[in-house]
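Note that one protein chain of the assembly has been removed; the remaining protein chains are unaltered in position.
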Amino acid sequence: MEQVIANGLYLGAQYALIALGLTLIFGLMNVLNFAHGQMYVLGGFITYAIYGQLGLPFPVAVLASGVSLAVIGGLMERYLFRTVIRRSHREESTMLLAAATAFFFDAVILLIFGEKQRGVPKIVKGVFHDFGIILPYDRIVVAVVAALMIFAFILFMKYSRTGRAMRALAQDRVAAQLMGIKVDRYTMIGFALGAMLAGVVGGLLVSITGVNSGIGGPISVKAFLMIMIGGAGVVGGAIAGGFILGMMESVGLTVLREYGDVTYLVIFAALMIFLAIRPNGLMGKPWG
Amino acid sequence: METILQIRDLTRRFGGLTAVNNVSFEVREKEILSVIGPNGAGKSTLFKLIASFLKPTSGEVLYRGERISGLAPHIAARKGVVRTFQETTIFRNMTVRENIIVAHHLRSKASLAGFFFGTRAAREDERAFGESADEIIHFLNLDDLAREKAKNLPHGHLRALGIGIGLATNPAVLLLDEPFAGMNHDETHKAVAMVRRLRERGLTVLLVEHDMPAVMKISDRIVVINFGQKIAEGTPLEIQNNEKVIEAYLGAEDEAIGM
Partner (left out) sequence: MTATRKLAGLAIFLLAVFVLVPALIAATGRKDLYYTLTSVALLSIASAGVWLTFYIGRINMGQGAFALMGAYVAAVLVTRYGMSFWWTLPAAGLFCALASLLIGLPILRLRGVYFAMVSLVLTEVTRLLALAVPITEGAKGITNIPLPGAISLFGITLVPDFSTMENPRIAFYYLAVTLMVIAFAAMYRLVNSRIGHICMSLQQNEELASSIGVNIVHLRLIAFAISSFLGGVSGAAFAAVTQSVYPSSFTVTDSVNFMLNCFLGGLGYVFGPMLGTLTLYFGWNLLFQTGEFQLLIYSSVMILLMLVLPNGLLSLGEGRRKG
């Protein structure tokens, strides 16, 4: 039992961080970023290259992942999404663009890093073993770092000038513009921030699960799940969704182990029923 | 005159807030009845309840003795109670004529499959809809704009189009949502004449409105609500001299200027 909860929390913390980035981008620009999982993978490979190959310290590598993805995200918003949003008749067009960028990242990752599974040396050795819980120390470190980052993100959105501007933007774009908020600038920052979060999680997790070029798509699907559970575009919803999915996975993998790979089938089915009852997720704003 | 619409003990709560509280009144056949009230009095909730766009917490709306509240909007429309929207709600990417033709949905005798296969009934429907649409367009003085995309229409005509869409359904009762909002004196004058002509077509009109002078000019009877409750009902003259109404409006204005 304790073990299941501990696993769930560990998974939940990293999931929540992934979902936060996705929901931020969605909330700000109504764009469903299909490339989110690919951004995660990219972050993982950057950390792999810097920490695993070059042998620089792990925090430096994770930082580099975050910064690179922030730059990539900012450029994507500025030169791709902004143009398409301006010129297209239908807002769904951004989904196509997002899907195309996802393919593009897949291709780039495949070309540079190949299709092999990559791992790096453990960052902390040893295993925590007490209170009926067995959890390797490195997982604890990752979970704690993730939790701290979630906390920092909330503080940032609540109290910083940039964070407040972005929240205003997510609430009502036109009103924000009338209030004198530089909409273009903060949209770009928001996209960069969302991408950065994906990159950082990717970097953190490469130390535990490793990374390979094929997992971008599945990660995106999981991230969609989380923000649907919590309600898209809402910070609290993303965090809740992340932890709920983490818990469900942890419980499912324990309870349903004998039945093979049905955990996700059950989770998906449960989600569809849940959404039928609550179309906007736990705390989402009504959509459309 | 016979009663066509009966609003009985209608109540709607949102969480802890009671937007409409136990409101009852009747609408008689072929009259123009206005619901007025200060800002936030619950007019628009009441309007949505009558049009079946919201389900009442309790109470009911009867059309010729049949309950229509709590059912889907298209069922109310099918029975003959049709609402219009404020101006931005139109089929933006269709022309004026297409807007009105598509709104003839309820009049079609042919089935959807009939339209697919182009049966005789379907062709007959198409022809009839076209004629009827042209008549409505003429009635609304939109002839010159018939082939214009709705999104390109000037503001004043959008509301006329909204009414045209409503008319196309061949309703018995037309519910108008703030038909004079945002109009200048001249436009209001024309719109008032238009609403009168709706009645001449044999329609019963229930409207929710802000613009007091227009309401006084046009209505046979007026229902006043405040804080979700009905506070008065009567002819324009009776309402003008009603203490409670004067108080409600003055009170609301005091609040508005911060007293």
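To keep things simple, chains are lettered A and B as they appear, and every chain counts its residues starting from 1.
We take it that contacts are C-beta pairs under 8 Å (C-beta built on N, C-alpha and C of every residue); 3 or more make two chains touch, one makes a residue touch a chain.
Here the structure is a predicted model, which means the values were calculated and not measured.
**Student:** Among A:Ile72, A:Ala170, A:Leu193 or A:Leu271, choose the residue that contacts the chain missing from this document, as touch is defined above.
**Tutor:** That would be A:Leu271, which touches the missing chain.
**Student:** Of B:Arg67, B:His105, B:His138 or B:His155, which residue touches the hidden chain?
**Tutor:** Touching the chain that is not displayed is residue B:His105.
**Student:** In terms of residues, what is the contact footprint of the unshown chain on chain B?
**Tutor:** 51, 53, 72-74, 77-78, 82-85, 89-94, 98, 101-103, 105-106, 108, 112, 115-116, 118, 122, 125-126, 165-166, 168-169
**Student:** What is the set of chain A residues that contact the non-displayed chain in the whole complex?
**Tutor:** Residues in contact with the chain left out: 26, 30, 32, 34, 80, 83-84, 87-90, 92-93, 95-97, 99-101, 103-104, 106-108, 110-111, 217, 221, 224-225, 228, 232, 260-262, 264-265, 268-269, 271-273, 275-276, 279-280, 287-288.
In this section, only the chains that are shown with their structure count from here on.
**Student:** Per the centroid of Cα atoms for each chain, what is the distance between chain A and chain B, given in Å?
**Tutor:** 47
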